[in-house]
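This view holds just a subset of the chains, kept in their places.
Per-chain residue numbering starts at 1, and chain names A and B are given in the order in which the chains are listed.
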Amino acid sequence: MTVVGAMRRDEGASVKAVRFQAPGRLSVDDVEEPRLEEPTDAIVRVTLTAICGSELPAFRGLIEREPGGIGHEFVGSVSAVGEGVRRIAVGQRVVSPFSVACGGCFYCKQGLLTACERFQTFGRHLGGSQAEYVRVPNADAMLEPLPPSLPDDKALFAADLLTGVYAALTLAAIRAGDSVAVVGSGPTGLAAQIMARAMGAGQVFATDHHDYRLEVSAKLGTAAMKSGRDVPDRVKAATGGRGVDISVEAVGTAEALADASILARRWGTLLSLGTELDKKPVIFPIGDLTGEHIRLVSAGSPPVRNYMAPVLKMLSGGVLDPAPIITHRLPLSEAPHGFEMMSARSDGALKVLLTP
Amino acid sequence: MTVVGAMRRDEGASVKAVRFQAPGRLSVDDVEEPRLEEPTDAIVRVTLTAICGSELPAFRGLIEREPGGIGHEFVGSVSAVGEGVRRIAVGQRVVSPFSVACGGCFYCKQGLLTACERFQTFGRHLGGSQAEYVRVPNADAMLEPLPPSLPDDKALFAADLLTGVYAALTLAAIRAGDSVAVVGSGPTGLAAQIMARAMGAGQVFATDHHDYRLEVSAKLGTAAMKSGRDVPDRVKAATGGRGVDISVEAVGTAEALADASILARRWGTLLSLGTELDKKPVIFPIGDLTGEHIRLVSAGSPPVRNYMAPVLKMLSGGVLDPAPIITHRLPLSEAPHGFEMMSARSDGALKVLLTP
């Protein structure tokens, strides 16, 4: 039985939400509570959200963005559903993908939901998830119910980070036994290492400039190496002189992509996870990719919605654990501090969780 | 801009619809015009529909069914949409899949729309398509707009028959150059032959008991053979003694499936298209399948919605032509005669189209 979304409090009640104001400046404001706008909407009361590395370029002023709500990862409890919602019910505990798709267009029909012709992402086209409540369009198709036994701080990683690398590695056609190198050991790179291992990778290598990240990487069983000119030789020495089956760029620059390309073997796969690569033509060794028959797979913003079920099963089954990536748990009101730490790469900050 | 579905005529207007009454007995009745029931519904004015072989077992009294609307293949024009519909607009020319799915459940997220936990098919859970108007739930995700240049009598085959065999052969992992045998040259078997050839099959074989079908089969370039004990030897002689890469059962009986299994090569694929195989345990040479490493793929009611786009491109591009399967074009009022011909396999009847 579905419930039409009557207001949960007095008309015009206000709720807390983090808002991007300008580079380096976030506020935690009282905003108007989100309400049902379409018959297919749901409202979710957020119980856990997080800061994503993809939000840092705007915080650092490297890319422009409008002031407004921020955040796109969340789990919570459904507090209202529109009259066209049938599958999802009030009270259900759910995780949402970081973006919403129509389900019917050319791209959606191929499962490429993030290329949807009516694509909307939280914290940009839609309200931000670093808030007490979020409106979710197309709720029946988008929201994924959670098993009761799975805690929020695991389920949250199905929203974007772990499901994203699962989708990306699947699109890269990873096979159990593959050797995998990851350039960049921030939250995304570490998630890729955890997931590659869970998918049966035989060898995992990673590089980073920051020691505190390499320490986490090493604890995961990865062969962690300081970024440097000796990396290709070390990786080749450990892979019969060939390089790895799958080389992952987890930094977001063309330079990192070129670095990763050197680690891939002939006929191997170069997997780009970055979403902010400069679109200007740059100097790039494209002939090395084609000459070595290296396949380039770009999965920076993959269609996570379709991959949530297996990732939730892995989280429930104990095959997968995001705990090593979580370094801070803050109340929502301290989101600005969380951004500062992640931006400064201070305090060993990797993934910062926020509780409304 | 979408339009809320105001009644197109006087309240309570009646429209024509074919109705199954009892085995061997159909009527063409004035029924209440379908109306929008959910905010995600659309109403389609049917411009072409058809009789499907899967409706014959009930017509012949071989399986039970309730009286009611019948038919699940149709193209038409959208006459009304609910207030939650955004992608599909009134006036649009569309084709619908034969069934409707929720888009959000475990199966839908894997593209297995016909296993949807809220699966509804036209002419059973929903109104039949052999009618002037049909209500389509979840219209944004289900309806596929048609290119203006594609005529109804081609587009109709994207609803079920050609998209069904495309999906099935894709699930069977057909490769260009494969050899394919089809047991049964009724509409489904002929569609499989047309599609296999369009997908690059190097050799196509088919069998049937009826000469009029084999004649159509031969015109398609298929090596057409009367069903009989010599078939396996003839197929093996033409395939280096091995049998075919993909052997297709297009009859709907366990006997036909066993016949088809004999034609497949070691490590080949046995593709079942039948939807009415008896679920009782039967005598079956299962050890031959496993011993020969033959893979069994069952795709009798495949998720056509996700495969419509490529099939429409093939129909538009002239790679695919269903014309050889169309033997009769009748007004909707003569649907009962169409069923009689198809059931009796008289008048050379293969696919019978109906115009409301």
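Here is the rule we go by: contacts are C-beta pairs under 8 Å (C-beta built on N, C-alpha and C of every residue); 3 or more make two chains touch, one makes a residue touch a chain.
Keep in mind it's a predicted model, so treat the numbers as computed, not measured.
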| item | value |
| --- | --- |
| Number of identical chains in the entire complex, 2 depicted | 4 |
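Following the convention adopted for this analysis, only the chains that are shown with their structure count from here on.
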| item | value |
| --- | --- |
| Approximate Å spacing (C-alpha centroids) for the pair chain A, chain B | 40 |
| Residues on chain A engaged by chain B in the complex (per definition of touch) | 38-40, 82-84, 86-88, 102-106, 108-111, 117-118, 140-143, 305-306, 308-309 |
